[in-house]
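Just one protein chain is left out here, and the rest sit where they should.
And now, chain A:
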Amino acid sequence: MSGEGLTVRDLRVTFDGGVTAVDGVDLDIHPGDLRFLIGPNGAGKTTLVDAVTGLVRASGSIRFGGEEIIGEPVHRIARRGIGRTFQTATVFEQLTVEQNLDIAAGAGRSALTLLRRRRHLPDSVGKALEITGLAALRHRPAGVLAHGQKQSLEIGMLLVQDVKLLLLDEPVAGMSHDERESAGELLQRISEDHTVVVIEHDMDFMRSFARSVSVLHAGKVLSEGTVAQVQADAKVQEVYLGRASEPEPSAAVPVPVREEV
């Protein structure tokens, strides 16, 4: 196991207009964990990830690898080894698959090397092309990729950045059943030497691949533990799964919905 752990204490995010999206969250994610963040729409999952990556302003404490990172500029946090994906597959549409990976790989490069055309791509780019199965599409503009392929490319871009912690926002949304299976296996492989946090609405997917689960509700952590512990938690059943969920919870699980904000 490797990767860095994330420790969040009393994290609060309030938007202009007074809406509190994250309301005092404590979170301990150990190195090498494969943590799923679940919760109803508007629970604050995406905002939590936005706060950790510096895209929204937050108060409280976020420690990564033993250092406080709250308030740092977005690109600094990224260079510390925290990578994320967005809810809608987000890549540089007009650049090729290879260029997308190359940009992610070289983000920290100094200004002097920026004007030089390079003959060879970093090894990590080739490796990421292979892992994500995009090698054959390397010269295509990323904008023409299918949705699932874009999502794989996003993960590839995190791998070449050499991140230690991956925050994935609904990585399998819109994927077919088979695509989900292989994406889940990819996540497990990645989590062997990275810490991975996944926001997901698909409960079957969560049950198959999660090592631990945190349930968010109304900006707070409602429950935490293994899949079995969380599912047995009465509070979780009430706010999320619905009372009638037992004995077969999957029957009552809401259809994956895209979360706003």
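Here, contacts are C-beta pairs under 8 Å (C-beta built on N, C-alpha and C of every residue); 3 or more make two chains touch, one makes a residue touch a chain; residues count from 1.
We take it that contacts and distances are computed from a predicted model.
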Of "Pyruvate dehydrogenase E1 component beta subunit", "Branched-chain amino acid ABC transporter permease", "Cytochrome c oxidase subunit 4" or "Aspartyl/glutamyl-tRNA(Asn/Gln) amidotransferase subunit C", the UniProt protein name belonging to the chain not shown is "Branched-chain amino acid ABC transporter permease"
Across A:Gly106, A:Gly148, A:Pro171 or A:Gly184, the one contacting the chain not displayed is A:Gly106
The one of A:Arg63, A:Arg79, A:Arg138 or A:Arg211 in touch with the missing chain is A:Arg79
Full-complex touch with the removed chain, picking from A:Val91, A:Val196 or A:Val230, is A:Val91
Contacts from chain A to the absent chain lie at residues 53-55, 73-75, 78-79, 83-84, 86, 88-95, 99, 102-104, 106-109, 111, 113-118, 141, 143-145, 147, 157, 161
